[in-house]
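With one protein chain held back, the other chains of the complex are shown just where they sit.
Read from first to last, the chains carry the letters A and B; within each, the first residue is number 1.
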Amino acid sequence: MNTDWLLQHSPALIIALPLLAAFLMPVVDRISRKARNVFAIIVLIVEEILVLFLAYDVFGGNPHIYTMGAANPLTTVPAQAAVPIRIVLEVDAMGIFMAMISATVCLAAGIYSLAFIGEEKGKGKYYTLLLLILVGMLGMELTGDMFNLFVFLEVLTIACTALIAYRSNTGDAVEGAFKFLIISSIAALFVLFAIALLYAQYDLLNMAALASAIQYSNLDKIALVLLVAAFAMKCGSVPMHFWTPDAYSVAPASITAILVAASQASLYALFRVCFSLYGVTLNLSTIGGALIIFGLLSMFVGVTMALPQKDIKRLMAYHAISQTGYMLLGVGVGLYLLTKPEFSTYGIKAMEGGIFHIINHAMYKGLLFLTSGAIFYRLKTRNLNEMGGLGHSMKWTAIFFIIGALAIAGIPPFNGFASKLLIYEAAYKVSPILSIIAMLVSILTLASFVKVFHSAFMGPKIHDVEEVPRSMLAGMAVLTFVIILFGLFPGWVVGNIVHPAAQALAEQAAYIQAVIGG
Amino acid sequence: MRQDEMTPVVRTIAALIFPFIIIFSFYVIMHGHLTPGGGFQGGAIGASAIVMLIVAYGARNVKKKAKEESLSIFESIGGLVFVIVGIIGFVAASSFLYNFLVGEPLFGTIPPFGSNPGILNSGGILPILNIAVGMKVIGGLASVVLVMALAGGDEE
Partner (left out) sequence: MIYSIPFYTVIILILVGMYAMIFRRNLIKMAIGLTIVESAVNLFLVTLGYREGGVAPIYTNLPSGIKIPEEMVLPVPQALTLTSIVIGVAILALMLSLSIMIYRHYGTLDSKKVRRLKE
């Protein structure tokens, strides 16, 4: 059991370990409650350590391949065949980058849920479903096979729906979950139809093999449109964003933080399809232009609908839509310039800005949702008109909220500033209007969070509450640590973590060669 | 006769054919690597047998015999066997879900190529995975229908 063996088998271990823990959870639950809590936290911590361990090797420059069920996990093409025929997990820098986000957010939410979710009969099932959401996200991010992507997308959908409806004693939680389920099922059926179209033409399901065999025929164009529409529907970009405020506001706060990371797993799948599957055979300016337009609409509609909201979590959900617009804008500019010679100067900078924004957004939006959950835990309300004067007694919550609000507005020294600056600079060279709209949206974001801070925390002391329990503060502190770390050393982060990820996404040839050539 | 039970004729026939349906579902699960069928299909047949009892006898009577917790444990055992067999694949041999039982005395015969009458003792880890999935599907689908039947009946 030396480190080489662990490193070689870690892609499969990363997915199998939470699955085993999720199936063991009902058995452990019968023993005692404390054992179940400790077991869940230990599994989440071990998972985070495994992901960081694999990330250290992948960012050093070698992508990892794992063939399931083969005699040697590194041989993808068997001796008698010409194409890969088993399920191949391919971990390159972009995949492990997203896996780091998923593992960290689930760890923070798991620690937070120790005190936030009351000790009812259903808490064992809550942890089972949380581990299944982690399996779904990690499976989507580490796989190299199209149908495997669809299966893990459905696992993620079903587990998320069950947890959105967790507070089933209120009616609107169940209704939000129903809306989420209908939209997600339609998106998944579109994905399956597109996979069937691609399989019918090329008889291949492996992403790298499809990328090297694809010719851009009419059926491929239909498949591309279906895939882009389905994944844009799942990540909450305008014009398919109507499920986002309802689903995000009625779920328990820790689940909303995980839903943000789940929407970003769908965003990752969108980028993977556009860059690595279709790549240079595609007419990139059109799809890039479409992504830029989605991004601009999302940014603008998100922030203007957030300003008049009275429910604190609906307001933050609309901001999540607008921040997704930033990511689509950044990577859309990169896709637009992929085949032009300007790519190596500022196209890759735009992609780095968009990808860096993904991890920043997961951290600070997760932190903001966790603080709103802390307010709900003490006051039992989400309405901004009924809050006030909480800054006197809930000091730590107020500090975490200030850090999250400054990060989302893009103020140094927090991490939002670095990624937004990259996006402003690179988008300006394509067209100045993009940067102007982005900066305007940023100012409006700051305005709405000043409003929330004033309503919730400032003013005379109306409610007599005390600070939230320490496990909830510990969960919020995990995310704050990453925010401050990435804010103080953005150069190191962009150079060592974000740039390899953007490079791995942009170079389709390296992706194909890792599976078939190697 | 209470409100959710059926006439004695239906109850007797349901009790008589229940064992035959269960045996048929086990047949479909076990022969999954030779004939059409396998884990999910056989499990759905087994769950249909339990649903037939729910329709004939009423959800409350079936709940006395097969409680939701015991169905849940039955389901978890199926899931655990699947993942543990996969993990043994890469702890003891090469990779996750590697077929390490080829050549062993249990399920390990290698069948000849071409048309053959079908050897039950072949297939490696596939019959074990079929049984695990069958247990999970029986437990899962039966408990879903049981909970729905109980939830609907509370409205009296």
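Basically, a residue touches a chain if its C-beta (ideal position, glycine included) is under 8 Å from a C-beta of that chain, and two chains touch if they have at least 3 such contacts.
Bear in mind the structure is a predicted one, so any value in this text is a computation, not a measurement.
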item	value
Residue in contact with the excluded chain [from B:V10, B:L34, B:M52 or B:L126]	B:L34
Absent-chain contact - pick from A:F39, A:F53 or A:F147	A:F147
Listed residues A:L7, A:V27 or A:V174, member touching the removed chain	A:V174
Contact set of subunit A toward the excluded chain (per top definition)	147, 151, 154, 157-158, 161-162, 165, 168, 170-172, 174-175, 177-178, 181-182, 185-186, 188-189, 192-193, 196, 199-200, 205
Interface residues of subunit B (partner: the chain not displayed)	34-36, 40, 111, 113-118, 141, 144, 147-148, 151-152
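The definition used in the following text is that only the chains that are shown with their structure count from here on.
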item	value
Computed distance of Cα centres, subunit B from subunit A, in Å	36
Touching residues on subunit B, where the partner in the complex is subunit A	72-73, 76, 79-80, 83-84, 86-87, 89-90, 94-99
Footprint of subunit B on subunit A - complex, ascending	9, 12-13, 16, 19-20, 23-24, 26-27, 66-73
